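Just dropping this structure here.
Every protein chain except one is present and positioned as in the full complex.
Naming follows writing order (A, B and C), and every chain is counted from residue 1.
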Amino acid sequence: MTEHVDSIRTYTLVLLALLALTAATTLVAFVDLGAFSVVAALAIAVCKMLLVALFFMHVRHSTKLTKLVVLGGLLWLVILLMLTLSDFTTRGWLGVPGR
Amino acid sequence: MGSLRLFPEQASTFAPDVDHLLYFLLAVAVFFSLGIFCSIFYFAIRYRRRSANELPRPIHGGMALEILWSVIPFGLTMVMFTWGASIYFNESRPPDNALDIYVVGKQWMWKLEHLGGQREINELHIPVGRAVRLTMTSEDAIHSFFVPAFRTKQDAVPGRYTTTWFTPTKVGKYHLFCAEYCGTNHSRMGGWIYVMAPRDYEAWLSGGASGGSLAENGQKLFDELACGNCHKPDGSGRCPSLTELFGKTVQLAGGGTVKADEGYIRESILQPQAKIVAGYGPIMPTFQGLVTEEGVVQLIEYIKSLGPPPAATH
Amino acid sequence: MNTAAIHEREDYLNVSHGLKSWLLTKDHKRIGLLYLATITLFFFLGGLFATIIRIELLTPGGGLVSSETYNKLFTMHGVTMIFFFLIPSIPAVLGNFFLPMMIGARDLAFPRINLLSWYLLVIGGLFALFAMLAGGVDTGWTFYTPYSTTYSNTWVIATALGIFVAGFSSILTGLNFIVTVHRMRAPGMTWFRMPLFVWAHYATALIQVLGTPVLAVTIVLVFCERVFHIGIFDPALGGDPVLFQHLFWFYSHPAVYIMILPAMGVVSELVSTFSRKAIFGYRVVAFSSVAIAVLGFLVWGHHMFVSGQSVFAGMAFSFLSYFVAIPSAIKVFNWTATLYKGSISYETPMLYAFGFIGLFTIGGLTGLFVAALGIDVHVTDTYFVVAHFHYIMVGGAIMAYLGGLHYWWPKMTGRMYPEAWAKLSALVIFLGFNLTFFPQFILGYLGMPRRYHTYPEEFQVLHVLSTAGASVLAVGYAIPMIYFAWSLRHGKMAGANPWGATGLEWKTASPPPLHNFDQMPVVTHDAYDYSTVVGEAVEVG
Partner (left out) sequence: MASAESPALQVQFDTEAQQKDASTLGMWIFLITEVMFFGGMFTAYTVYRRAYSDAFAAASASLNVTIGAINTAVLLVSSFTMVMAVRAAQLGQRRAIVLFLVLALIFGGIFLGVKAYEWNEKFEQHHVPGPSFHLDGVTQQGHAQLFFSLYFAMTGLHAAHMVIGVGLIAWLIWLARKGTFTAEYNTPVDMVGLYWHFVDIIWIFLFPLLYLIDRHLPR
């Protein structure tokens, strides 16, 4: 793996973007977007995560394997969440208590 | 010691269904295990090493064979899934005209209540040939209501209701077990299910009657707790009317609806803020700690009695 | 283990001496032996609990021990056997020892972390032992809430802490294996030249890394609930006890594959070596390990069909469960096909491999029963399930562990074990096992619930049979202990490759030198290429 050194300018811009997104998510939280409140908050959080991971954690310059590890980890988190929710969201569909 | 049986008695409508699926699975299992065991025996003897230096020709595999022995078992497993799931689905949906019994598990006994107010501990008397629906909860740890002869089992979970049902098909006395480990006397938390001929059952019911039916006791409790101050029957109170509520679909404040079943009423008594009826404020205090599980059951039956009875319970 | 006097050649055993040279070793082989000693102790501890349980169950009335004691016994049997024996068994002993050698590495990628893993297991084990000596724990190894958080008055926290710490041992072992397989392979050791043992351990490591942390956080939550009453699993505050079951089984179902996948890896080696043939469908078997590891994460809800989980989730989990059956079945078919036109010899490890295939087949097929919703409602939490998972874990994992131990014993110690005794004990174990656990299938379908201290009299005949089998099994497990110990001094000296096997571990001396190979290997052949091993070969088939 060849070391890739990013410029200070890049890092500074990323920091500014992160701070701007923090301000944005805080302000958006006070606006009534209905169900999209959650979506907006999480979408901004995902953007921030990508910025940190790609630039600060150098995933941008990493091997395919590292990228695979990251994606795999996130996929497993999704499995945990989704399959657990598959129970909690479908309770009551049958209209029989506890089924 | 008793005689050695290999299969349990079949005493509910589910029992033959489950056993038939078992026979199918047994047949598949025997077929595959015999196939594998015989092949191994045959190969092990036929191709035993005859000299220290022999070198078999390598065979690296065959895709056709791999696909064959993936697809055939997969097809069989899908039969198993569909068959098993259809039984499960049936076991999950009690018929409307089922006889209602309330079950409360606690360390280490089963408390059972009939609509007429008859209470039993670790014994349940039911008529043969009639669907019985159990609405269950627990006062402490998780328990599990297990009747092997009926092939039914359902956990009783604290804090909510679970449901199971069965139709007994044979008069007799059957084991009731707790199947979910619940502490010291877990193995003694059980008793008997008595399936009786309808006439014997009626006789038992009249003999075992005690102070009032569930609904009557529920009404007393309703008055004691002064629920009627807010829940006025004509809907003029600060809280919704409970008349003809049971079984209806209720509009909720946050949008969405909920079916007014036992679980919903229980939740509304113990955690009234969880689901607020549209048009009303979150003003009802919680009755958690003030009403026992038995009390909740009585209130539910009282509320049921206020509306059109859910198809022929009486 | 004083072997220095007999052979002057320097190996990993005689390169340094003294307790310190073992306790501070970074050599994966020595760490493997440390694990071997540790888990053997736990195995006999767990076995002791099992023995008392089986004797107690001879009579329906429960006369031998009180119900409190009985509940503690089955809990401690489960905790010991699962967390302190089975999960570390094959990976931490055989995997530690042989995974680096099989891919031609001098050591694992992180030797210090490897040593740390062993210490974590020991520390976790000490916590658990402390809990057992202080008064025991009675929640069952599943720690279901709210019993474990609210109602049990036993040493839940100490035990849970032990499992928490041991969990990190498992995580770090998995991490080490993954990095080692990716980064430490010898020149020429491509992915599809790796022995299937390595593939199986790679798949296992994925589970250890992805699953175990969820168990850890679940234990943290149970701890907080029990100590601070935070309410996460407490219905009084709106918490849901079933959520605990989801989090617990998210790990604990895949954990079954942590136990069985390495066993499958061992069996692949054994079947190939003792039929002198490449495993039929090598790539399919390799991929099926990874498939089992991945699919194993999608099925946990099948432990919860009667728990109050929604009907639809139950159906989804049942459906997904059948997908795991396929790669498992494929492996059995491929092992069987490997025997076809092979050159089969019946040394002890192969007997264990046969035993494994037979018992795993039964265990696996009964898995189809418990995955079928309608049947599971009846048999869950009964002896049927107990029998099913003992067929997988004892009939499967322990048979393979013993097979692997016999197979690699000459490499680990430089000595052969006595073949006749070994064959006898393999037979005794096989018979004892079946007598112990087969009656439990019938018991379970008849409706005998598990974790019962007393039971109705009509179940007694089958319980007596089971206990009779258990005593045979106990004898079977004792014999290898004796002859393995005996062989350390008196066993025949083993050559570098006593079985005519192909792995790189057989291309170095027995016991191996400190850094495994005198000359670092360069791999030019596929795995299981016997033409390179058999001198003056006689072609057959």
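In this section, contacts are C-beta pairs under 8 Å (C-beta built on N, C-alpha and C of every residue); 3 or more make two chains touch, one makes a residue touch a chain.
Quick caveat: nothing in here was measured; it's all calculated off a predicted structure.
Within the entire complex, contacts from the absent chain reach the displayed chains A, B, C. When the missing chain is restored to the complex, the residue among C:G238, C:P456, C:P498 or C:P513 that touches it is C:G238. Interface with the hidden chain, as seen from subunit A, comprises residues 1, 3, 5-6, 8, 11-12, 14-15, 18-19, 22-23, 25-26, 29-33, 37-38, 41-42, 44-45, 48-49, 52-53, 55-57, 62-63, 65-66, 69-70, 72-74, 76-77, 80-81, 84-85, 88-89. Seen across the whole complex, the unshown chain contacts subunit B at 254, 271-274, 282, 284-286, 288.
For subunit C, the list of residues touching the undisplayed chain reads 100, 105-111, 113, 171, 175-176, 178-179, 182-184, 209-214, 216-218, 220-221, 224, 228-232, 236-240, 243, 246-247, 250, 515.
As a working rule, only the chains that are shown with their structure count from here on.
Look at the CA centroids: the one farthest from the centroid of subunit A belongs to B.
Separating the centre of subunit A from that of subunit C, both taken as means of CA atoms, is a distance of 36 Å.
Across the assembly, subunit B contributes residues 92, 154, 157, 160, 162 that each touch 2 or more other chains. Residue positions 242, 308, 311 of subunit C each touch two or more of the other chains. Taken in their complex, subunit C has these residues touching subunit B: 62, 67-68, 71, 138-140, 142, 144, 146-147, 150-152, 235-236, 238-242, 275-278, 280-284, 305-308, 311, 314-315, 318-319, 322, 325-326, 329-330, 332-334, 336-337, 339-346, 354, 357-358, 361-362, 365-366, 368-369, 371-378, 380-382, 442, 445-447, 449-458, 460-462, 528-531, 534-541. Subunit A makes touch with subunit C in their complex at residues 65, 72-73, 76, 79-80, 83-84, 86-88, 90-94, 98-99. Subunit C contributes residues 182, 210, 214, 242-243, 246-247, 250, 297-298, 300-301, 304, 308-313, 316-317 to its touches with subunit A in the complex.
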